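Omission of a single protein chain aside, the complex is shown with its protein chains in their original locations.
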Amino acid sequence: METLHYRFEQGTRPLGGMPQLVGVVGSGNLEVLIEAAPLQGACEIDIRTAAVGFGATWQAVMADFHARWRLADARISINDMGATPAVVSLRLDQAVESLTGGTP
Amino acid sequence: MSSYLELTARQRIPAIFDAGSFEEFLPPSERVASPHLAQLDAPVSFDDGVVVGRGRLGGHVVFGAAQEGGFMGGAVGEVHGAKLVGMLRRAIDEKAHAVLLLLESGGVRLHEANAGLIAVSEVMRAMLDARAAGIPVVAVVGGSNGCFGGMGISARCANVVIMSEEGRLAMSGPEVIETANGVEEFDSRDRALVWRTTGGKHRYLMGDCQMLVADDTAAFRAAALEAIGSIGNASLTLEDLLAEQAMLSRRLADTEGLAEPMDVWRKLGVPDPASVPMLDADAFLELAAPYRAGGQR
Partner (left out) sequence: MNWQTLATQLFPGGHAIVERDNFLSGTAQVDGKTVAIIGTTEHVPIGIEIALAQAQAILKSVQEHPGRPIVILVDTQGQRLRHHDEMLGINSYMAHLGKCVDLARRKGHAVIGLVYDQALSGGFITSGLIASACYALPAATIRVMGLPAMARITKVPEERLTELARDNPVFAPGPENYLRMGGLHGIWESDLANELARALADCGTDDVRMTLGQERGGRLLAQPVAQAVRTGGHVRPT
């Protein structure tokens, strides 16, 4: 298992509502827990993944995600079991949409 | 028609309970995960594979749970089992109208071995406590992973079992049996045989499943409502168990020498047993319901 952490400053879109969970921790899948948190406007993402050594890929996917949504005061926690970048991005978007009902 | 089978546990809850009525206990934001999976390098889930809480069904307060078959096969570990037990105890505290269990589980979570085994037995005991307190317990089995092992036993501790054709209810999986006793004993790759042996239609005909529905969330919801409404006295009496003893003894005698489930259905009087797997739920019930072995409520 590998643990990764990202923090993106100066988000612009805050979240409202209760924490939400999307996805399932099964092979090739992941779960994303998203909630509002006081983070001085930042978005923090914590990842625990069964697929070890893909730091650079995660970095790229997270950067894309932040560029897309620019969340502020948001905490995202992920339990991953080897999902592809496409599935990770999909789940992240689903997680945000479950809270905002919006589009990037 | 909206498939129940294809939904996650978290999606099944709002599909079955009254809209917007479900409040989750100890939600995933509490991050109470398994303490045992890390030592096997296995990932955890923030809800340890089960959603528990309280909602309304047809306006009545019904406590419920949904097991996530996609996480560890829905199998029961320490936290998962404790969530189920806590929900069942709370249902008793708050005098729930009923408990609805959306089961999808391999049974004891092998990764948690001893802790999982004790947990499953505590779940079983808590289900029977709920019944003894007069609270009807309804089990729904319609997920792709089926309901096996200790949860297969627990399902039959409920008042009513509702299944779809796609659901399976059993003790040991066919692979385990094949590995132990050979492919002649049970060919685990013969899917048709697996479903004839452990699937919803067979269990319905044998009397272990009281209601058989199509793989459709509306059908499951309607069946749950009907099941709860049909249960007069939820608790188990000596008379109930004597009747069940007689039923199970009869079943053993009636199936002596029969190895193929279709032969069992034929002996029950089901016309054209070979057609059973092909029929949709309504057609199956029309054909087979009159011949169903006496079940247990």
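Labels for the chains are A and B, by order of writing; each one numbers its residues from 1.
Simple rule for what comes next: contacts are C-beta pairs under 8 Å (C-beta built on N, C-alpha and C of every residue); 3 or more make two chains touch, one makes a residue touch a chain.
Just so we're clear, the structure is a prediction, and the values are computed from it rather than from any experiment.
Participant: For the full complex, can you list every visible chain touched by the one that's not shown?
Facilitator: Answer for the hidden chain's contacts among shown chains: B.
Participant: May I ask which residue of B:Ile177, B:Leu212, B:Leu268 or B:Ala281 touches the chain that does not appear here?
Facilitator: Looking across B:Ile177, B:Leu212, B:Leu268 or B:Ala281, the contact with the absent chain belongs to B:Ile177.
Participant: Which is it among B:Arg10, B:Arg203 or B:Arg292 that touches the chain not included here?
Facilitator: Considering all chains, including the one not shown, the answer is B:Arg203.
Participant: Tell me, which residues in chain B touch the chain that this view leaves out?
Facilitator: 25-26, 30, 32, 35-36, 39-40, 52, 78-79, 81-83, 85-87, 89-90, 93, 108, 110-122, 124-126, 128-129, 132, 148-150, 152-157, 169-172, 174-177, 179-181, 185-186, 197-198, 202-203, 206, 208, 236-238, 241-242, 244-245, 248-249, 251-252, 255, 259, 261, 264
Following the convention adopted for this analysis, only the chains that are shown with their structure count from here on.
Participant: Nearest whole angstrom, what separates the Cα centre of chain A from the Cα centre of chain B?
Facilitator: Each chain reduced to its C-alpha mean, chain A and chain B end up 34 Å apart.
Participant: Mind pulling up the chain A residues that touch chain B in the complex?
Facilitator: 1, 18-19, 21, 24-26, 29, 31, 33, 35, 48-50, 77, 79-81
Participant: Which stretch or stretches of chain B touch chain A in the complex?
Facilitator: Counting only chain B, the residues touching chain A are 8, 10, 27-29, 31, 38, 41-47, 68, 70-71.
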